[in-house]
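There's a structure below that I have some questions on.
Every protein chain except one is present and positioned as in the full complex.
Order of writing sets the chain letters: A and B. Residues in each chain are counted from 1.
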Amino acid sequence: MMDRTTKALTGQGIALSFGGIEVLKGLDVQFRAGEITGLIGPNGAGKTSLFNCLTGAYTPQKGSIRYDGQPLDGLPPAARASRGIVRSFQHVALSPDLTVLENVMIGVARNHHAGWLHAFLPTGRGRREMAGMRAAAMAALSELGLAQAAEKLPAQLPPGMLRLVEIARAIVGKPDVLLLDEPAAGLNNAETRDLMRSLRRLASPDLVMVVVEHDMDLVMSICDRIYVLNFGAFVAVGSPAEVRADEEVVRIYLGSDDE
Amino acid sequence: MSDQSASLNGTAVGQGRLALRPEALTWAVLLLLLVLPFLLGGSWIFTLGVCFANAIGVLSVSVLVRYGGEVSIGHSFFAAVGAYSVAVLDTRYGLSLIASLPLALALGVVAGVAFAWPSRRLSGIYLAVSTMALALAVPEMINNMDGLTGGYEGLYVSQPVIPGVKMGLQRYYGALIVLALVVYGLSRLRRSRQGLVLLLAKAHPAAADAFGTRRVWARIAVMGISGGIAALCGAMLGFAGSTVSPSGFTLWSAIFLLVGSVVSFYGLTLPRALIGGAFLTLVPQMLSASGAWIPVLYGLALLGVILFGHYLPRLRALARRKGGA
Partner (left out) sequence: MSDLFRDLFPLVWSGMITGCLYALGALGLVMIFKSSRVVNFSHGNVAGFAAFLIYGFSSGMLMELSWGAAVLLAVIAVIAIAFMTYALISPLVFESDLTATIATLGIGLIAQGATLLIFGADIVSLDLPIPRFGMSVLGLFVTGYDLTVLAVAIVTIAALFFVIDHTKLGVAFRAISENPFAAEVCGLNLRSVHLFSWMVAAVLGVVGALLIVPTTFLSVTTVAAFMLQAFAAAVIGGFASLPGALLGGILIGVLMNLFTFYVSPEFSSTFLLGVILLALNIFPNGILERVGGTRV
């Protein structure tokens, strides 16, 4: 199915439960580089929980997760981040003390290693590092049309913009795997269209991109493959057209338009 | 625990917004303090030196609140580490601050890290309770190592940094310089990569984790920084105050440092730190005749400032509504 050269994030038999309640029921996934994968399903289906398992925030009771053939099981979230596996959060998780620009700079922090001396003293290396991080963050903000908000504090921005900042922080570090959790929630139509354009531009043959989204237009138009999750199990996997035609999906998801 | 730290900061003003204005104020205050010894009498110089040292201690507690979202009532431990580094090197080996201050800093950082490791998974009130236990153990440790520490009587710090210069001036300027350096270092930290990730780890540990900053690392780093600064406070308390004894490092001293930090609204700037330091130094001085009023006054100030911080946004909103109507 997959040729050897393509990198992929794969999960086999991922099972997760909280206090006896099965949240994920042995999922098999393969998110391939070069594709944008959609992950859809009703609220509470387990989409965020699957992301949490992939990034190491949750430890699944069963199953294994690999990226590019390397097992990730047992690695803490920070170690997975340094392998280039990065996510955005469904509930915006920015520091209220930092400006938008500084919040986004954190997205590249893992690629820099100047020591503590450079944190407290005005060294050249420390300065260059910060300048580099600032430039990268500024570029990511511009890409999402947020350049003018760079010096603002999160409390001064509307929720839709904060979500874009959240995405900017995820993409700024040139990740290998990008997991976006409801990136378009709270965005208006124009912002959503801009976001779709940016995501398409971002797609590259080496990037695994997975998008959890309720906005069907967005998912159907940018995704190459779609996984449909319901009650912790996949009910359908396939191209947008296949998923759209799937009766089960239509019944549980598209049919009930309460999302 | 992010809601706790958020509201802890609700009392204080964000650092980023204050980037411009206080810079000028800081320089003005620093200049004033530099010339003050030429205008004031000797006893005031002494008191101000101790005040600077206390201001450093206030900063050490504020740093923990700002960057860790945690509250400590155990910083007398780290202060004692610094103070005894200076006093022991001074009396036993005749070494001056030049040698003992770096040692104090290093040992303070080590002590901070050493305490942070077993308490790395605690936060909020659990950490506060463990720091209380830490503070309680301090006088006992000092008294039981009396071969080194001089026990109850304590030690006298007398080695000059620059031989020949009046000791009173050395005590004053020594403390002022260290305070200024700590404030400067902290302002750099706020702009550094480490500062940014620590602030994110405070607000959203899971987000920091997801971007490569382990929360255990963040906790240990903040405790190390805070412990190091507290040790500098102790070192300068010994140097500027000339004596070091266990009665200066009790649970109460640690609580007073927290009071100073709250009174300065957890500020990390020079003027804010000085407010906290002055509160800790001048109140006991003024109430020296009736010492029992000191805890009462501190308690009232603590409550007053906290309640003020709590009602301030409401008062502001009220004022705005009145102004609009």
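Annotations for the structure displayed:
Definition applied: a residue touches a chain if its C-beta (ideal position, glycine included) is under 8 Å from a C-beta of that chain, and two chains touch if they have at least 3 such contacts.
On a predicted model such as this, the values are computed, not experimentally measured, just so you know.
Contact with the chain not shown here comes from a single listed residue; of B:Arg121, B:Lys166 or B:Arg316, that residue is B:Arg121. Across the entire complex, the residue among B:Gly82, B:Gly174 or B:Pro205 in touch with the chain not shown is B:Pro205. From the set A:Phe31, A:Tyr67 or A:Phe89, the residue in touch with the chain omitted from the display is A:Phe89, counting the whole complex. Within the complete assembly, B:Glu140 is the residue of B:Glu23, B:Glu140 or B:Glu153 that touches the hidden chain. Chain B meets the missing chain through residues 3-8, 10-11, 71, 73, 118-119, 121-122, 124-126, 128-130, 132-134, 136-137, 140-141, 143-144, 204-207, 255, 258-259, 262, 291-303, 306-307, 310-311.
Throughout what follows, only the chains that are shown with their structure count from here on.
Centre-to-centre separation of chain A and chain B, using mean CA positions: 40 Å. Chain B makes touch with chain A in their complex at residues 6, 9, 14-17, 66, 185, 188-189, 191-197, 199-200, 202-204, 206-214, 217.
Interface residues of chain A, counted against chain B in their complex, comprise 55-57, 76-78, 81-82, 86-87, 89, 93-99, 102-103, 105-107, 109-110, 112, 114, 116, 118-122, 126, 129-130, 133, 153, 169, 173.
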